[in-house]
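All protein chains of the complex are present and in place, except for one that has been dropped.
For clarity, chains are labelled A, B and C in written order, and residue numbers in each chain start from 1.
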Amino acid sequence: MNSQTSHFACRIERVERENYRVATFTLDLALDAAPGQFVMLWLPGVEERPLSLMACDPVTLTVARVGPFTTALHERRTGERVWVRGPYGNGFRQTGEHPLLVAGGYGVAPLLFLTRRLQATSAHPTVLIGARTARDVIFVERFGALDVPVLVATDDGSQGTQGLAPDVAARAIESQPVSSLYACGPEPMLDGVAALARRHRLPAQLSYERKMRCAFGVCGTCARDDGWLVCRDGPVRFEEP
Amino acid sequence: MNSQTSHFACRIERVERENYRVATFTLDLALDAAPGQFVMLWLPGVEERPLSLMACDPVTLTVARVGPFTTALHERRTGERVWVRGPYGNGFRQTGEHPLLVAGGYGVAPLLFLTRRLQATSAHPTVLIGARTARDVIFVERFGALDVPVLVATDDGSQGTQGLAPDVAARAIESQPVSSLYACGPEPMLDGVAALARRHRLPAQLSYERKMRCAFGVCGTCARDDGWLVCRDGPVRFEEP
Amino acid sequence: MNPEITLETNLCGVRLPNPTLLASGILGTSAALLERVARAGAGAVTAKSASLEPRAGHPNPTVISWEAGLLNAVGLANPGATAQAGILRDARSKLATLGVPLIASVFGGTSEEFAGVAQVLAEAEPDFLELNISCPNVGDEFGRPFAADPQAAAEVTRAVKAVVDVPVIVKLSPNVADIAGVARAVEEAGADAIAAINTVRGMAIDVRAARPVLANRFGGLSGPAIKPVAVRCVFECFAAVSIPIIGIGGVSNGLDAAEMMMAGATAVGIGSAVYQNGPEVFARITHELATFMTEESYRSVKEMRGAAHK
Partner (left out) sequence: MNPEITLETNLCGVRLPNPTLLASGILGTSAALLERVARAGAGAVTAKSASLEPRAGHPNPTVISWEAGLLNAVGLANPGATAQAGILRDARSKLATLGVPLIASVFGGTSEEFAGVAQVLAEAEPDFLELNISCPNVGDEFGRPFAADPQAAAEVTRAVKAVVDVPVIVKLSPNVADIAGVARAVEEAGADAIAAINTVRGMAIDVRAARPVLANRFGGLSGPAIKPVAVRCVFECFAAVSIPIIGIGGVSNGLDAAEMMMAGATAVGIGSAVYQNGPEVFARITHELATFMTEESYRSVKEMRGAAHK
């Protein structure tokens, strides 16, 4: 709306392919934001959708090509424009000395952001990347570059440990100190991590997704069954032990 | 407009009679303002009019009963309500070590406010109160209480020196150091002081009046012939020597 | 809160614990959300408008914020009347223990459709049916809203009144030359109450995209920017009709609520203010209203109603 534009018009500074369906887009925009927060990305004439921040300065987004909107984004080249509003939602809070971060799919993005922030504190995070198969595993090098221990779990055992991420996480909890759990990924994975947290009486922070419109708690689109609003109350949900 | 009310509703804390037609009203409202600035006082159902600040904390107004609005105000008692918006306009600036302040009628009000502010600096103001006759002379004690030299000029000589204020001011300039002139009062008096300033090459600051509506430079009601807006460019006008 | 003050509100014989109510289309998409808002302090809650068939709504962007309010063109996304009746039934049982009335909102493309939807929703036994004849965001599909024309507005009202017993609120549009005329027409047609206003038709263009921001191009303005329009509309309606008025538009604090009531509102709808404060805004506004009433010696909200007309 100009004097107070609803969206920032920005340009894509860099595109990095992560794998066959995921790419990371760095924009020429800096925001003040916390890991776990998201932005609404608008492609005029296409759609506007929520995307988690992988970094906020500059704004960096890691996006899986899954449908019309994400395909349109993947077709944009360096120097082309996209529009952003936000950041929205509540990010992760720091809990515990030995957090275990469980990521599924593009869920690695906010957890990479979180890892960087945790490393500025006294915490010693461990990251567990879950994926169907080796070619879905991304961000191993990005986490590696931060010098955090990285575990990988694939459903078919084609990379790292064979098994579902929550099961592999359970084994990690038995073999190393874990003080809290963080997870971002498909909802069944979040359910698995929530159950794990209850079993081990660990505080957990789970990042949810829902279809969104306003992104600021007005339209009711993103409500879970219990009336919890993913955009405003979340996307991160705290499960106390 | 409530969340952002256009007017402050306040109460009259004290009413002091100055003479047969002038009274001073102290309100239970504090504003941050400079001498020379004014407020718009609204009496619901009556009118809304500009009045200069005699003090801003608490807001104090010295008002001559001249017509319907000022009569309605004079009929208000302690504890009753009035509505205020502002402050508006540009106040006086400090110039010179030995300012001479020339006041006519209720023009004493902003000049008393100015005197207090000047005394907080290294300046040594002198005040000249002009009036038709002794019973129109007000504020001698108020200025006296501030320990500033007070000269009085009346048209008929019934108090102080006989003569028009600008003429008496001219004599003062010859007999004592005067570095700048300030004036607030009827327009012929301002014209006289302006002429005096030109003659003696003194910087002068003159406070003007015009009918007003918006008080913030939009409606054009208060324009002088030269397009100068009393409410926004003034009410104080600087005449450089 | 001063014990001598009562915020209790009587709207067409239905008791509201306080005069603030959730406006339609804000958070009212599920029974859980309606209950959440009621628990947060709303005196009544309005569900999202429902149409006969499910509607996906417009593509995004559908809701944006700017300095002085919101602009939206959700496009009446809803699960359709039958599913909505289920939501309403669920909501009603959740709200019963809280003593917070439920308002169902009806949308249709024709008078008959309005009546049809009203009948389906009425089966869920909400305390009120509100007729949304004033949505500015579906013009491409449905043409000008019924609220643009007194005759059309009256016809819809009559069609619904003929088939339901529950009190009917008709929600009016500010996008007309004479809202009082429309208010008079729906009162004569049997409306039990009026809600004023729906959003003000507006648009925002992103100058770097050189295109409208909303996918629907046009949208409805709400929030602080429209409060003076809403107050004026309520004032004009109050002078024109004797049925109660729900004042809606830009209310974001207790003084705004008092302003609406002094213009003539019996109850006060709140929508966009949820943006700044979340559902907790209802408790805050109610508290601020009570404080104002204490300061100004009003003992009941009724005493404020229409006070600015004297």
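Operating definition for what follows: a contact is a pair of C-beta atoms (placed from the backbone, for glycine too) under 8 Å apart; a residue touches a chain by one contact, two chains touch by 3 or more.
Worth saying up front: this structure is predicted, and the values here are computed from it rather than measured.
Visitor: From the listed residues B:R21, B:H124 or B:R213, report the one that touches the chain absent from this view.
Guide: Answer from the full complex: B:R213 touches the omitted chain.
Visitor: Decide which residue listed in C:C12, C:V164 or C:M203 touches the omitted chain of the complex.
Guide: Selected residue, touching the omitted chain: C:M203.
Visitor: Pick out which of B:L31, B:A134 or B:A223 touches the chain that's been left out of the picture.
Guide: Hidden-chain contact among the options goes to B:A223.
Visitor: Name every residue on chain C in touch with the hidden partner chain.
Guide: 66-69, 71, 144, 148-149, 173, 175-178, 200-205, 207-208, 210-212, 217-218, 221, 224-226, 228-229, 231-232, 235, 255, 258-259, 262-263, 292, 296, 304, 307-308, 310
Visitor: For chain B, which positions touch the chain that isn't shown here?
Guide: Here the touching residues of chain B are 1-7, 9, 40, 42, 44-45, 47-49, 81, 83, 85, 212-221, 223, 225-227, 229, 232.
Simple rule for what comes next: only the chains that are shown with their structure count from here on.
Visitor: Name the chain whose C-alpha centroid is most distant from the C-alpha centroid of chain A.
Guide: Between chain A and every other chain, the largest centroid distance is to B.
Visitor: Mean of the CA atoms for each chain, then the mean for all of them together: which chain is nearest?
Guide: Measuring from the global C-alpha mean, the nearest chain centre belongs to C.
Visitor: Hey, how far is the Cα centre of chain B from the one of chain C, in Å?
Guide: 51
Visitor: Chain A to chain C: how many Å between their CA centres?
Guide: The separation of the two C-alpha centroids amounts to 37 Å.
Visitor: So, what's the distance in Å between the C-alpha centres of chain B and chain A?
Guide: Between these chains, centre-to-centre, one finds 64 Å.
Visitor: Two or more other chains touching the same residue: where does that happen in chain B?
Guide: Touching at least two other chains: none.
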